[in-house]
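Excluded from the complex is one protein chain; the other protein chains are retained at their positions.
Our next item is chain A:
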Amino acid sequence: METEKDLNLEATELRLGLPGTSNESAKNTTHRSNKRALPEQPMSANIDTASKNCDQETAQHTKAQVVGWPPIRSYRKNCLQPKKSEAEMSGIYVKVSMDGAPYLRKIDLKVVKGYPELLKALEDMFKFKAGEYSEREGYNGSEFVPTYEDKDGDWMLVGDVPWEMFTSCCKKLRIMKGSEARGLGCVV
């Protein structure tokens, strides 16, 4: 194994001191400051991981804590999560707006198991009464009509499609009111 002397690195190296003086600082290149052992996590990392890492100053190569290793792009890591289990763990929260109301609400479509429960929940949330639903006429008997925005960006009447299909494609809910609502009585 070659030694540094053989390479004669000293003769070619740029030095901090004047030529001819010995280089004290070179000896300290292997010194590790406390700060450096502090990890790879940026300042903005949350407090939990920061304190965990302080304890593991010496164990820098613990798999879970090493930033950027293995070298995989983050979008790839996200893609490995199957969409299914995400939905199983968390609810399907969609925003609900009502014409005239000052702010929006959110509702979890997993918690309400079907259309009757959904309508009841909306009625409770915004203190209104929806009309009677029929496939032919939509909602009859109320100036309030529940609608939703689907994956294609189109506004549809709530209740036309099977519940499972509805929960998978509903992006937002909107309770329309007044003349605009009447125009939407039957969506083609």
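Just so we're on the same page, a residue touches a chain if its C-beta (ideal position, glycine included) is under 8 Å from a C-beta of that chain, and two chains touch if they have at least 3 such contacts; residues count from 1.
What we mean here is this: contacts and distances are computed from a predicted model.
Name of the non-displayed chain as stated in its UniProt record, restricted to "Exosome complex component RRP40", "F-box and leucine-rich repeat protein 2/20", "Protein TRANSPORT INHIBITOR RESPONSE 1" or "EEF1A lysine methyltransferase 1": "Protein TRANSPORT INHIBITOR RESPONSE 1".
Where chain A meets the omitted chain, the residues involved are 1-2, 4, 7, 9, 12-16, 25-26, 28-33, 35-36, 38, 40, 42-43, 60-61, 63-64, 66-77, 79-80, 82-84, 151-154, 171.
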